[in-house]
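My questions will all concern the structure given below.
Now for subunit A:
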Amino acid sequence: MNTIVKVENVHKCFDQTPVLKGVSFEVGKGQVVAVIGKSGSGKSTALRCINRLESIDSGSITVCGHRLHDDRLDLKTLRRDVGIVFQSYNLFPHLTVEQNVALALKLVRRLPRAQASAIADRVLAQVGMADKARSYPEQLSGGQQQRAAIARSLAMEPQLMLFDEVTSALDPELTGEVLQVMESLARGGMTMILVTHEMSFAAKVANQVIYMHEGKVHEAGDASILRAPQTQELRRFVGSGL
Partner candidate 1 sequence: MQYSFDYSSVLEYWPQFLHGAWLTIQLSFGATVLGFALGSLCAAASNSRSRWLPRIVGIYVEVIRNTPLLVQLFLTYFGLSSIGLPMSATVAAMATLVVNVGAYTTEIMRAGMDSVSPGQIEAAECLGLSRLQIYWHVILQPAMERVYPALTSQFVLMMLATSITSQISAEELTAVANLVQSMTYRAFETYMVTAAMYLCLALLMRAGFTLLGLVLFPRRRKLGTPI
Partner candidate 2 sequence: MGNASFNLAYFGYMLQGAAWTVGLSALGFIGGGILGALVALARISRRTPVRWAASLYIQVIQGIPLLVLMFLCYFGLGLMGYDVPALAAAACAMSVYASAYLGDIWRGCLQAVPRAQWEAAECLGLSPAQRMLCVIVPQALRLATPSTVGFLVQIVKNTSLASVVGFVELVRAGQMVNNTLFEPFAVFSLMAVLYFAMCYPLSRWSYALERRLKTGRRTRLAA
């Protein structure tokens, strides 16, 4: 199996507070990994370490062949291989949806405008936003904005996509459309790591579930651990209906 992400014994502190206390896991190509846990368990921090938004204090992380702990890391290529979608969408407000998606294609992959637009339109159709290509973010609902944000990352053809609680800020009736897009991405073979509170989605789609507790991987396994947790903490977490 092709290992896309290898996290080994990672420690990280914010100021003096330890947030990650020895996190280790592996993600293979085409796998969908759901990272779950209470607020403050370190799951978002762990995710953000994978594309170097946060740096680590000790341990090692290898992503798509890049060694993140190495000083000679080529950040630009790493960012091209890893896409991320945020909880607050972070679409650029002064650009239309299509311009949002095409921006990095033109500036980073240096594609000519026509080609960039064509790719943007294709990816937007993939997430069901083809008819909203000329709209501005403020004209869209939360679910639509999040789908546009997914399209924006997807257009760069990353090897790995990270999702940081992407449905947590949405009204309940809007989460479905976003989860649908994520499920179709997974079925298409995209390697994905998602930090999520959507247990049923994780149970349905994830190959691997990682439960984080107090900065460590407390329990890990396939989706069955959600139905039959081994540890007391996970039992309590799943039982609380989150």
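How these were chosen: all candidates are chains of the complex that A comes from, given by their letters.
The working rule: a residue touches a chain if its C-beta (ideal position, glycine included) is under 8 Å from a C-beta of that chain, and two chains touch if they have at least 3 such contacts; residues count from 1.
These numbers come from a predicted model, not from an experiment.
**Q** Given that every candidate in 1 or 2 is part of this complex, which one actually touches subunit A?
**A** Per the touch definition, subunit A is in contact with 1.
**Q** Which residues of subunit A touch candidate 1 in their complex?
**A** Touching candidate 1: residues 51, 53, 76, 79-80, 82-84, 86, 88, 90-96, 103-104, 107-108, 136, 138-139, 149, 152-153, 156 of subunit A.
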